[in-house]
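Our next item is chain A:
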Amino acid sequence: MRIVAVLAIGGLALSAAACGDKPSSNNGSSGNGKKYKACMVTDVGGIDDKSFNTSAWQGLQDAKAANGNIEIKYSASKAETDYQPNLNALVTEKCDLILAVGGLMTDATKAAAAANPAQKFAIIDSNIPAANVYSMQFNTAQAGFLAGYLAAGSSKSGKVATWGGLKIPPVTIFMDGFAEGVAHYNKVKSKTVAVLGWDNKSQEGLFAGSFTDQNKGKQLAEQLVAQGADVIMPVAGGAGLGTASAAQASGGKTSVIWVDADGCKSAAQYCDVFMTTVVKNIAGAVKDAVVAGADGKALTGAFTGVLGNNGVSLAPYNKFDSKVPAELKTEIDALKKDIVDGKIKIESPAQPK
Partner candidate 1 sequence: MKLELRGITKRFGDLVANDHIDLVVEPGEIHALLGENGAGKSTLMNVLYGLLRPDEGEILVNDVPQTFRSPGDAISAGIGMVHQHFMLVPVFTVAENIMLGAEDTKLGVLDKKKASAHITEVSQTYGLPVDPEAVVETLPVGVQQRVEIVKALTREVDLLILDEPTAVLTPQETDELLEVLRGLKAAGKSIVLITHKLREVKAIADKITVIRRGKVVGTADPGESEDELAAMMVGRHVQLVVDKSAAEPGAPVLTVKDLSVVDDRGHRAVTDIDLEVRAGEVLGVAGVQGNGQTELIEAIMGLRPAVSGSVLLGGAELRGRTTRQVLDAGVGYVPEDRSTDGLVKEFTVAENLVLDLYKSEPFGSKLVYRPEAVARNAKDRIEEFDVRTQSADAPVGSLSGGNQQKVIVAREMSRPLKLLIASQPARGVDVGSIEFIHKRIIRERDQGGAVLLVSTELDEILALADRIAVMYRGEIIATLPAAGATSEKLGLLMAGVTGD
Partner candidate 2 sequence: MTDEAKPPAAEPERTVPPEKDVAPRPNRPFRIFIEELTTASTFMVTVLAVVLALLVGSILVIISNDSAREAWGYFFAAPLDAFEMSWYAVRDAYVALFQGAIYDPAKPSAWGSISETLTYAAPLTFTGLSVALAFRAGLFNIGAQGQAVFGAIFGVLAGFLLHLPPVLHMLVALVCALIGGALWGFIPGILKAKTGAHEVITTIMLNNIAGIFLIWLVVQKGFQNPERTDAISKSAEENARLPRLLGFLEGDLRVNLAIVLAVLAAAGVSWLLNRSTFGFELRAVGGNPDAAKTAGMNVAMTYALVMAVAGGLAGLGGASMSLGLLPFALTPGVIANIGFDGITVALLGRAKPWGVLAGALLMGGLQAGAVKMNAVGGVPTDMVYVLQALIVIFIAAPALIKTVFRLRDGKASRSTATLAKGW
């Protein structure tokens, strides 16, 4: 009785594992030859945050696919206090490049870089001016702007919406761009498309309080739809999937603009509701950096992803390609050019400085 009861749940899980007899083959670890070891430390969101951790890991996997001599691994942080020990553990593990994901890792990375001047680091969403740190930042407000314009242009109800995971700058930067894009549309077309869920002037809006709670994402979508919104942009990692799920249930009345990585690839099951994605091309930037590093090129300085260098972009319309009017597409392309040229300035307080 005693032990049996204790082990019951463990046993259940074990039997679950025994059923899964399909061998996963992504773990090739033949140790011949000196490989380039690229390691990353996730932030507290974990590897499956459907956001920057996932994207960065994707970048590492892409790099490995591109160059067979690259070996990758990650170390998850459960808490912010784990950043430093995780970075140090990877130093001990003799990684060639250690990638820190997330701006909150700035100070820990700075310290680790100073303590290990021979060790190469890279960081996402931060800028560390040190010789052995390669910084990657992304001005997603630019792509968000395009998404806002697109949403306003395709809304039939005249109401579009966005909501976020937590009210923190890496999230609100998307929402700022989105709201400004809608405002720009209203200005140009003399329309009054309303944005639910975010007001970029007062910096107030709708938040789930979580990046994982899909049920909340679903409820928020249902609320927003009830108020008339027909295009919704969730900026909340995995929680946003709830909104996609709600949109799918609406049978085409509601569409979703996804963020971070192209939704038709990262959450393919919902591809038919994704109008487009505000891409923050972490994967691309990471892949480029790692491949360059493996080739022995010096990794230093800073990279800022903007529309101009494809660091941020609007993904293909995928299944909406036929639904988005050609005219609107042209306007968006023109807008993109204006932003790249600096004719249109975006004023999100959360932009990289």
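What we mean here is this: a residue touches a chain if its C-beta (ideal position, glycine included) is under 8 Å from a C-beta of that chain, and two chains touch if they have at least 3 such contacts; residues count from 1.
Regarding candidate selection, all candidates are chains of the complex that A comes from, given by their letters.
Model, not experiment: these values are computed from the prediction.
Chemist: Name the candidate, out of 1 or 2, that touches chain A somewhere in the complex.
Modeler: Selected candidate: 2.
Chemist: For chain A, which residues are in contact with candidate 2 within the complex?
Modeler: Going by the criterion above, the answer is residues 2-3, 6-7, 10-11, 13-14, 17-18, 20-24, 27, 44, 73, 75-86, 88-90, 92-93, 102-104, 106-108, 111-112, 115, 125-126, 166-170, 173, 209, 349-353.
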